[in-house]
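The structure follows.
Complex shown without one protein chain; remaining protein chains in place.
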Amino acid sequence: MLALTACATRNLPDAGAQHREQVVEQDEAGLWAQMDRIEALMKEAPERVRDPALQTYVDELKCKLAPDICADIRIYILRQSQFNAFMTPNGAMGLFTGLLLRCEDEAQLASVIGHEIAHYQKRHVLENWRRAKNTAGWVTVIGMLAGGSGIGALATIGAYVNFASFSRTQEKEADEVGFASLQQANYASDAPSLVWANVLEEEKLDPRPFLSGLFASHPSSPERQRYLAEMAKQPSAAASKARGAIDFANAIAAHRSQWLDDELARRAYRQTELLLNRLGKIPYGQGQISYAQGELYRKRDLPGDLNRAAAAYQRAANDKNASSVVFRDLGLTLKKQGDQKGANAAFSEYLTRSPQADDAAMIRSYINAR
Amino acid sequence: MHVKFCLFSTRARCFSIALLSLVLGGCGVSAIVKENEVIKVKDVSVTSPLRFSQFGTSRERYWTMDGLMLNDFRIFADVKPGENLFLNTKSRSERKGEGSLYKKGMDALEVQELFVDTLKSAGLAEVSSSGLKPAPFGQRSGFRFNLQFQTPGTGGGLIYRAMVLAEVESDTLSYLYFDAPAEFFFERDKTAIEKLFGSVTAPSVR
Partner (left out) sequence: MNRIIQFLLIFSVSVMSTACTSTVSKRADGMKADARIGRGKTVVILKADIELFELQASGMAEPRADWTEAASAHVGTAITDELAERGVKVVQATKSTDADDPRVRQLELLSTTVGNAILQHEIAPYGRLPHRAKTFDWRIGPGASLLQSRYQADYALATVVRDSYSTGGRKAVMVVGMVLGFSAPLGSQKAYTTLVDLNTGKVIWVNYLNSEDGDLRELVPARKAIKSLLSGMPL
């Protein structure tokens, strides 16, 4: 709570329970109506992950963090490989799967959700909106927002994310309010600083806005890392400890392979390599990570990479739940290395495991090539 | 609601190229392809079964009947290692060797995978591939596969189907690509496109 008093600019009362009922001012009503429309479209967006189990999981987490206004917040999980989350002023939160993939446990996810809820409670978007009204620089963004009904596709969400980039003061306030909710729900207090440190590490490799959407305004602020780490060291923070690593791993298990595929599709090799090395240390789903490492090195194909790929596929193949494609891609790698015999063995294993495979004809032609 | 050219970035670029070529006279490529006309792109020739609007350059052609959002046929010849599939200006990460670039030594599976990654990176949703199998590319041995994707985001969800016929020779990639909305357009145009795929001639030795 140390810094709440530091936020001198805060002049809007918090959004409490059922704030919707209290939205009477013209500009806030307009903003809410606009966001309601976007939200209605977001519900139908093809990126939306429609998995009742995962939805229940994040919804319960949301209610743990904000029991009073839990019903006012709706979470949408969106299949996007970026590390990102956003909060609309009417209470719709977007969580990108690239963010879920990067969290190591429930406490880390909770720290992001708590932070986003804080933006809602503190009505930061309305604050920005009011400030923006007399700034010509906002015209383009708002124009996109305004035009984005039904045709604007992701541009709408993109424009929104830009629009909702918060000031340093607002981010700090959200960090503090989020931190308090994290403690109240008994989650490990170092979770926010860990999330942030991981983001910074990946970002160092390629400082594009890819990762920093959540922290768009001041992506590389070391100051932020500092105060988050300091908050975690407060004596009052020592008591909250829960990490929920197993629960989190179980909640995302069914989707993780797909999200890893999406991550690999970026072909941002250096960032993905770092990410996979980090996730490889988590004692869950290591077979998935080994396979992803094989994919990464095979796709990158720098000197030595095919050896790394083959070794990673071999590790993945040893997993008793290994998918048949592990053998196909191992075969492909061995073929590229000139080991036709090894390749044929792996391809045959693939066809034995998946005789009806969609690409069986192609794989058979590889085996028969020599 | 008025003119929205951009549903997603590759297409936005196509539209801009289209517009540019219509305004500037098509970069030396005829704006119309006639029925039964033989069109040669590098050493890949096809015979058009129908009339199309055309734009492009010496290595890339775009044909359409109803606009690129409704049917989009492409011929790309001699994509070289280090280039991206649609010969777009390289992005920042592509200039650094990352991103969806065609690479030396890629085989059919990896070309299919490259298409999937390229479409995903262009922002399309629910991208998937299927049906990879060997297929003749004129006189060369090639392969073909299908793709499916959806327009992204709020207001998105329109399902497209695509088919690709490709070949890799002397480390360069040449391909024919077609996509259209699964509802009505793909089925309607499929026969003509199959004819086009079947009309390819490409000498086996360069």
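Lettered A and B in written order, each chain numbered from 1.
What we mean here is this: a contact is a pair of C-beta atoms (placed from the backbone, for glycine too) under 8 Å apart; a residue touches a chain by one contact, two chains touch by 3 or more.
For clarity, every value in this text was computed on a predicted model and none was experimentally measured.
Of the chains displayed, those contacted by the omitted chain across the entire assembly are A, B.
Although one chain is not drawn, the whole complex shows that of A:A15, A:L31 or A:I367 it is A:L31 that touches it.
Counting over the whole complex, subunit B has residues 1-5, 13, 15-17, 19-20, 22-23, 31-33, 51-54, 64-67, 69-70, 89, 151, 155, 157-159, 181-185, 188 touching the chain that is not drawn.
On the side of subunit A, touch with the chain left out of the figure occurs at residues 26-27, 29-34, 37, 43-44, 132-136, 138-139, 142-143, 146-147, 149-151.
Criterion: only the chains that are shown with their structure count from here on.
Subunit A and subunit B have centres, each the mean of its CA atoms, that are 31 Å apart.
Those residues of subunit A whose C-beta lies close enough to touch subunit B in the complex are 38, 41-42, 44-47, 79, 81, 147-157, 206, 208, 262, 264-270, 299, 301, 328, 332, 335-336, 358-359, 361-362, 365-366. On the side of subunit B, the complex with subunit A involves touching residues 1, 4, 6-8, 92-93, 98-101, 103, 105, 107-110, 113, 116-117, 120-121, 123, 125-126, 130-134, 143, 145, 150-157.
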